[in-house]
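Excluded from the complex is one protein chain; the other protein chains are retained at their positions.
Chain lettering (A and B) follows the sequence in which the chains are written, and residue indices restart at 1 in each chain.
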Amino acid sequence: MDTITQTPANVREVTDTSASAPGVENPDTAAPPELPEEQRELVFELRDLEIRYSGHTAVREVNIDVAAREITAFIGPSGCGKTTVLRSLNRMHDITPGATVHGTVLYHGENLYGPKVDSAEVRRRIGMVFQKPNPFPKTIFHNVAYGPKINGRKRSDMSDIVEEALTRAALWDEVKDKLNKSALGLSGGQQQRLCIARALAVEPDVLLMDEPCSALDPIATARIEDLMEELKRDYTIVIVTHNMQQAARTSDRTAFFTAEIDDAGKRVGRLVEYDVTEKLFTAPSDPRTEGYITGRFG
Amino acid sequence: MAVEAPPRSQDQPAPAPKGLGGGARPPGIATDRLFRVIATAAGLLVLVILGLIAWTTTKNAWPWFKAEGLGVFADNWNPAKNQFGAGAMIYGTFLIGLIALLISVPVSVGIALFVTEVAPRRVRKPIIYAVDLLAAIPSVVYGLWAFAALRQPLADVYSSISSATSGIPLVKELTADPSPTGLSFMTAGIIVAIMITPIITSLTREVFATTPEPLKEAAYGLGSTRWEMIRGSVFPHSRGGVVSAVMIGLGRAIGETIAVALLIGSSQTISAHLFGPGDTLASIIANQFGEATGEYRAALIGMGVILLVLTVGVGMLARGVVTRYDKKMGVSG
Partner (left out) sequence: MTSVGTAVAGASRLTPGPKSRSRRVRNWVATVVIGLAFLIAMVPLVFLVVYVVQQGSKAFSWEFLTTNPPFSDRLPGGGMAPAVVGTIVITGAAALMAIPLGILGGIYLNEYGGKNALARTVRFLAEVMTGVPSIVMGLFIYTLVVVNTGERTGFAGSLALASLMLPIVIRVTDQMLQLVPRELREGSYALGSRRARTIRTVVLPKAAPGIVSGALLAVARAAGETAPVLFTIGIVAEPNWNVFKGPNTTLSQQIFLNATSPFAPAQERAWAAALTLILIVFVVTILARIVTAFFSRRQGA
């Protein structure tokens, strides 16, 4: 049983007395941590979050608390705002023309969209892995070193930083002899793990994953799911997934989104239900959730 | 591929055969073939004209090539003494190209970045139109304007810089002997820089715009500032295209004639004095062709041949750079 100490998220102290080998289903980690609600350390608090593209609402009424070192999954049919909400968590909408974010997003109690907040610093702390692996057309080494370099880490530390990041992403053994080869020569699954390593290299405390396995084959997918299990010990993970079973397998809490047609006839996404994963999948509160997970609509 | 006419139904009379041959030939096929021939001929016209250009100019320049041999590259232009070495003009052509590129490329890249990454969407088109207006102005008008309005102020600037740097060892070689009229390499180079900026900007802009969104998002996602993203994603992606754009700009600069002819001051010896007069292959032809006969004229035409070879060569290099760079980086769409 992991002992989760209340420390600032930047310092990772995890005393793990039970070694869980990757791939082995550990019932303890599949079940929610047994902290009562008030003691959960909250990384994100979303209150009445609404996001609009060029004035048109894409998703609204999102109220979610994401706790530290948990995996939170966003599920739901296409076009209901899961990715839109995810991208608001690291202010990626700043660079999307026409996108506006309304409501509140708190990160460790601070307003993520406050006036003095530096969005570059936000994205260093809240990392992102994208749907399709997007390594830079550089060497494996330089892909991972990119982030630390712009953050001013010393050249002399770089090899260690790269090695540690690749190890955490479970890729080190496969690439340690070809760090100087182009990243584009790796397989899809390896590229995605490289992207994870790249994100980890800047020492974030959150990892946002936007359907990270949708472009990968089942074996590569399984490896990444195992990786997420390990990463969960040190990082908070929020994952958008189309794959319900994946959410059920890996996440601690799940948020189910759906799309409605508003008065103007346009699709608007909304949060339907957000709960501990096991409960959401076995005894959902909302009939729409039940409809989705039993496959009545998809 | 031409499609055959649809089969006639039974109750329709057979249409009168049209075109050559009559009888069984379907109607309209002759015009179709004729059109194809005409179009192909028009396309081949390009080969014909280019071939003619190369041939007649070389033929008329031959007396010069024959008389001088490798002396065509000598720095000894003096028609009065029957000396027709074009070395100074070749030098001048490249010097103008260099000055123009040094000034134009940073500005063009800056504008291209401005349009693709910095400026808000709505202003992009107007900015592009404004920069393209620079290209619409005829070379002779640039020359006239610079001759009348820029020459004297620049001459003053040159003489100030020249006196200010007269003590600095290497620099003074470049800044010595400023032309009192302002007619010089530098003046011509500045105007040529203005003239080639629109094309370099346009090509660079197109290359920058092809930077894949995922590449940019990857950089932002790691916490890059916009400038860091440009350096980390846009520039590496665009290297080949920018080099090619620069070479195309160089090609234009090399061929620029009229503005240079009005501003460069007509001096035919190799000199390092940027603020002093010079000549290029193109400008000397424009300025001296009227009075030339015999080998003199052949020499001027011959310099046109050299100019042709240079511009075609640079153009092909530009193409070659793009294809080689794309292959090397394994560029995916």
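Operating definition for what follows: a contact is a pair of C-beta atoms (placed from the backbone, for glycine too) under 8 Å apart; a residue touches a chain by one contact, two chains touch by 3 or more.
From a predicted model like this one, the values you see are computed outputs, not experimental measurements.
Screening A:Leu46, A:Val59 or A:Leu112 against the full complex identifies A:Leu112 as the residue touching the chain left out. Set against the missing chain, the residues B:Trp64, B:Phe147 or B:Tyr220 yield one that touches it, B:Phe147.
Touch with the hidden chain on the side of chain B covers residues 1-3, 5-6, 28-29, 31-32, 35-36, 38-47, 49-50, 52-53, 56-57, 59-60, 106-111, 113-114, 117-118, 127, 129-131, 133-134, 136-145, 147-149, 194, 197, 201, 225-228, 230, 248, 251-252, 254-258, 261-262, 282, 285-286, 289-290, 301, 304, 307-308, 311-312, 314-316, 319.
Seen across the whole complex, the unshown chain contacts chain A at 8, 10-11, 107-108, 110, 112, 114, 116-118, 120-122, 125, 150-153, 203.
In this section, only the chains that are shown with their structure count from here on.
Averaging Cα coordinates per chain places chain A and chain B 50 Å apart.
Residues of chain B touching chain A in their complex: 121, 212, 214-225, 228, 232-233, 236-237, 329-332.
Interface of chain A with chain B (complex): residues 90, 92, 95, 97, 120-125, 127-128, 130, 132, 134-138, 146-147, 150-151, 182, 184, 195, 198-199, 202.
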